[in-house]
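Left out: one protein chain. Kept in place: all the others.
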Amino acid sequence: MGLIEALDLIGTFVFALSGALAGANQRFDAFGAFVIAFVTAVGGGTLRDMMIGQTPVAWMNDTRYIYLILVALLCSYFFKRYVLKLRMTLFLFDAIGIGLFTILGVQKTLDMGLSPVVAVMMGTVSAVFGGVIRDVLCNIPPLIFRKEIYATACIVGGIIYLALTPVMPESLAMTITIVSIIVFRLFAVKKKWALPVIE
Amino acid sequence: MGLIEALDLIGTFVFALSGALAGANQRFDAFGAFVIAFVTAVGGGTLRDMMIGQTPVAWMNDTRYIYLILVALLCSYFFKRYVLKLRMTLFLFDAIGIGLFTILGVQKTLDMGLSPVVAVMMGTVSAVFGGVIRDVLCNIPPLIFRKEIYATACIVGGIIYLALTPVMPESLAMTITIVSIIVFRLFAVKKKWALPVIE
Partner (left out) sequence: MGLIEALDLIGTFVFALSGALAGANQRFDAFGAFVIAFVTAVGGGTLRDMMIGQTPVAWMNDTRYIYLILVALLCSYFFKRYVLKLRMTLFLFDAIGIGLFTILGVQKTLDMGLSPVVAVMMGTVSAVFGGVIRDVLCNIPPLIFRKEIYATACIVGGIIYLALTPVMPESLAMTITIVSIIVFRLFAVKKKWALPVIE
């Protein structure tokens, strides 16, 4: 298993974990929590694949994702207290996750022959729209439409990746992009950065 | 018209009827109630078809579904009191409906060459996600994420069907699956079975 594959699976796991806990917060039962964990983890990529026409959607061709999300659900049941203590670790892997998902979404969209601006949008959708669908199913307004810079980190990351990838080795461009997103996220949370609101 | 086709149309009709009444509960007008009836009846299959890439989605190739849903809407307008009295009949046909929709979703997904676990998931999506979309459009948290075992009946039914279909005639496997789902549903409601919630 390569590093990218490992990070992809870890990112999926961390997303699913946070989704399962979000479902539990709504007092959803095990089925509901599984659906929320699932859409949080793979909903963004699923929406991207349906929009660009890459069907059956990605996770259907690799059942490991399904089992991984089931394991995350079980972890949220049996180790909830422990999971909640890992906040900083989860934050880090969440940032790595959105970075990687952005890049993979950008690549997939470019491979379809679509334009770079669409690719950045689809990269962002891959990374953050699982959370939007999660919030819609939990019947709350999507967090990322209000909270600290989250989607913006993906947009910036996607642009950085597009700028770097023609002038350096792929692995270096990916590393710089992901590190940028992590740093960006850390600053955004620490400094309470926020986008303007229309007044 | 074969038995399966008849049950499919009756299931669609019953789903549409319950959808129209759910729309009325929200004080939606005739257009809103039609949309809710429509997504309740065919929304699950539509989502499945978009995810597995079988487009145009199924109902577009058979306009009988559209007229059937319109008739269900009219029935909910003119015979609402009578419809509400048929609770046990509707419960039965709803259970037959989710059983049949699960099986048809499983079959369609397997026909695409996707794995059995994905097939059970898509069978369940076919049967219950119309109700999820209905609830999202009604701006309430999806009922099946909280209520008695409903989606679980489909998952269990899908697994039973997958286990039986290689070792017996198709029609017998389908009958046993649908009867199992009905019995499962009856017990779940009578005994107030519930899935655990993450504490």
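We call the chains A and B, going by the order they appear; numbering starts again at 1 in every chain.
Heads up, the rule we're going with is that a residue touches a chain if its C-beta (ideal position, glycine included) is under 8 Å from a C-beta of that chain, and two chains touch if they have at least 3 such contacts.
Since we're looking at a predicted model, the values are computed, not measured.
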Contact residue for the chain not shown (choose from A:Ile10, A:Ala58 or A:Leu114): A:Leu114
Absent-chain contact - pick from B:Met50, B:Leu68, B:Ile96 or B:Ile144: B:Met50
Residue touching the undisplayed chain, where the options are B:Ala30, B:Val71 or B:Met168: B:Ala30
Subunit B, residues in touch with the chain not shown (by the definition above): 20-21, 23-24, 26-33, 35-36, 46, 50, 53, 55-57, 60-61, 63, 66, 76-77, 80, 136-139
Residues in subunit A touching the chain absent from view: 50-53, 112, 114-115, 117-118, 121, 132, 136, 139-142, 144-146, 151-152, 194-199
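What we mean here is this: only the chains that are shown with their structure count from here on.
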Inter-chain centre distance, subunit A versus subunit B - centres from mean C-alpha coordinates, in Å: 30
